[in-house]
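All protein chains of the complex are present and in place, except for one that has been dropped.
Note that the chains take the letters A and B in the order they are written out, and that residue 1 is the start of every chain.
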Amino acid sequence: MSDLPATGLQPSDVPLVSRRLSRRALLGSAAAVAGSAAVAPLFLHLDKLIPTTSAAAVAANSPIRHRWVMVFDLRLCDGCGKCTTACQKTHYLEPDQTWMKVYELKDASGGQFFMPRLCMQCADPPCLRVCPVGATFKNRDGVVLINQDTCIGCRLCMSACPYEARYFNWSEPTNKPLLPTTPTPEFPSPQRRGTVGKCTFCVHHTERGELPACVTGCPMEVIWIGDLQADVATNGVKTVRLSTFLAENDAVRYKDELNTGPQVYYILGHGQDLGF
Amino acid sequence: MKPRGRLPAALVGAVLALLVFGAAVGLAADPAGVELQASQAKDGAWQLKAQVVDPSGGPVAGTQVRFSVIVDFLGQRRVDLGTAPTDVTGRATFLYRPTWNGAHRLIAETGGEDGSAAVVGQLSVDIEGVASPIAPDPVALPTVRTWAVPVAALVVASVWAVLGFVFLMAVIGIRRARSGGRQPFGSSVREPAPGHVGADGLAGKS
Partner (left out) sequence: MTGLAATHELAWSSDVEEAAIRPMWHPGRLFWPIVAVLGLIVLGAFVAFGYQFLEGLWVAGYSDRSFYGIYEANLVAFIGVSYGGALVSAVLRLTGAHWRAPITRMAEVMALVSLLVGASFAIVHLGRPDRILNLITSPNPSSPILWDFTAITTYLLATVMFVYLPLVPDLARVRDRFPAGSVRRRIYGLAAISWADVPEQRRRLEWAVGIIAVLIIPLAVSVHSVLAWTFSMTTRPGWHSTIFGPYFVVGALYSGVALVVLIVAAFRRAYHLERFVGPRHLLLLSRIMAALGLVYLYFTFAELLTGGYARTKDEVSVLSALLEGPFAPAFWAFMVGGLFVPIALVALPTRRRSGALIAAAALVVVGMWLKRLLIVLPTATAPLIDDTWGAISITWVPALITLAATVAIPLGMIVLFRFVPLLAIDEVEQEQARWAAQEARP
């Protein structure tokens, strides 16, 4: 088996050779350990890389100014779709991009009703959790926004959203603002090809003290914008105390059992109150 | 005595007429001013007291007072809180449970139904220490969230470290052993040259 040539080395030379070899092994493993040790503190702070999703965590880092919610009074909705039109107009959306979408559904007794659906701005958004590059984030008012300059277009957020609220830019947008604007997460117009977009609760309006487009666009006074922090909600015509409004009208949340913490409430009905 | 019998009837009639007339005067009195006061009550509630007076300063009873608060929410808006009637002294009380903090511009309003102008009384009160009525949704599995990522990162890093280490040791060892006379890795006994006897008493193979 052995074909070792005669090297003249004596057994007494053994410790010298083994010391050199094991020193190299020692250096190698020391380098690995040192490398890991240098990087280890980074791992201890990796939890900060996890985007904070809970309202409580956001409050811990900055004073909450608002906790935006929306309320839909389905007793009044007649499915006219003007909210969709208003939303698409203010955000320069493509015709397929129905960030606000009105579904025509059947209730348990077989009656037909209309349900407008926009992004629920969940307290614990699955879309935020799965985004590989952190393009989806939450601002301090609880609104979930998308940075279309970071998004790589993997569409995992679309997969994770239980409300089908996200829309992708499958091609270069044709509908753009007249004046060249730099898109921001708060106002992503014009949108970027190959990225995802969704309802922003019109933060570009609310930041300026204006009502969201769908709220002003609804002729039936169905859509309410509210603030849990100020406990108030308005539909542009009437203003109410949000907590009592929700409690008195038995408002519910859609797919509440999924534990995403949606910030949109529905007052159930089937469009029976038409005209006033 | 005959004149005495007639006096009680007349007296009753006069008192009745006076009462009716007085009541009519009282009912017909228009509210001319509302004075609003607020004082803290139990459990964070505030007692609102609206004093409605007529043009001559007298109390206006039985009129509905509408209590509301002005909010600055995407524009100046008014939130109705409720209504309460004024009692005989012209005072309406309303228990207000505030659900938000900050300066409250409270309004007490009455009148205005029959086309006449409504009478408004205002009061600004700073209210603090109010808890939001709707609690934020609790965070699910908070403990898992904090340690899961560092642990996973550590596992990945160690896998890479092991792969790199093994590869490096293999390449280095193979290079070093090219002449065949080096110490085997991990072993402390070296194969003696053919013909020689090593430290462990074993002869070298030829």
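Odds and ends about this structure:
Definition applied: a contact is a pair of C-beta atoms (placed from the backbone, for glycine too) under 8 Å apart; a residue touches a chain by one contact, two chains touch by 3 or more.
Please read all numbers here as calculations on a predicted model, not as lab measurements.
Contact with the chain not shown here comes from a single listed residue; of A:R155, A:K176 or A:K238, that residue is A:R155. Checked against the full complex, the candidates B:A32, B:V53, B:V120 or B:M169 give a single residue touching the omitted chain, namely B:M169.
Mapped onto chain A, contacts with the missing chain fall at residues 1-3, 46, 49-51, 96-97, 103-105, 115, 117, 126, 129-135, 150-156, 158-160, 162-164, 167-172, 192-196, 258.
Mapped onto chain B, contacts with the missing chain fall at residues 149, 152-153, 156, 159-160, 162-163, 166-167, 169-171, 173-175, 177-180, 182, 184-185.
What we mean here is this: only the chains that are shown with their structure count from here on.
Chain A and chain B have centres, each the mean of its CA atoms, that are 22 Å apart. For chain A in complex with chain B, the residues that touch the partner chain are 1-9, 11, 14, 17-18, 21, 24-25, 28-29, 32, 35-36, 39-40, 43-44, 46-47, 49-50, 53-57, 59, 67, 123-124, 206, 209-211, 225, 227-232, 234, 239-243, 246, 259, 261. Against chain A, the residues of chain B that register as touching in their complex are 71, 73-75, 77-81, 99-100, 132-134, 136-140, 145-147, 149-150, 153-154, 157-158, 161, 164-165, 168-169, 172, 176, 179-183, 185, 188-195, 198-199, 204-205.
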